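With one protein chain withheld, the remaining protein chains of the complex are depicted in position.
Right, subunit A next:
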Amino acid sequence: MTVSGILDPLTTAQSWKEAGREVAIATVIDTWGSAPRPAGSHLVIDGEGNFEGSVSGGCVEGAVITEALDVIASGAPKMLEFGVADETAWRVGLSCGGRIRVYVERLG
């Protein structure tokens, strides 16, 4: 992982917050089966829905961003789960057939 590049989500999160923007950090906590991004991967989101990084191959990012806006508004962290067996999979699932758990927290 490179730290210097502009595509580093944690560096982006810091600079957004320092610029006065609201920020949420989403982190892959667990994966089961084939999952596109390993545990520890980050997606960072600002209060207007801008984002950097990834928690999947693009399959569930839209849903995570929506939830992140809630987390920014409420300040309470959320645990999200995505997978083929999940009811939400009909709307936003992982095409690879895996399952992931994503933790979303507000940067205070």
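By definition in this document, a residue touches a chain if its C-beta (ideal position, glycine included) is under 8 Å from a C-beta of that chain, and two chains touch if they have at least 3 such contacts; residues count from 1.
Methods note: contacts and distances are computed from a predicted model.
Peer 1: Have a look at "Transcriptional regulator", "Xanthine dehydrogenase accessory factor", "Sugar ABC transporter ATP-binding protein" or "Ca-activated chloride channel family protein" and point out the UniProt protein name belonging to the hidden chain.
Peer 2: Of the names offered in "Transcriptional regulator", "Xanthine dehydrogenase accessory factor", "Sugar ABC transporter ATP-binding protein" or "Ca-activated chloride channel family protein", the one UniProt assigns to the missing chain is "Xanthine dehydrogenase accessory factor".
Peer 1: Which subunit A residues touch the hidden chain?
Peer 2: Spelled out for subunit A, the touching residues are 1-4, 10-11, 13-14, 17-18, 25, 27-30, 38-40, 77, 79, 103, 105, 107-108.
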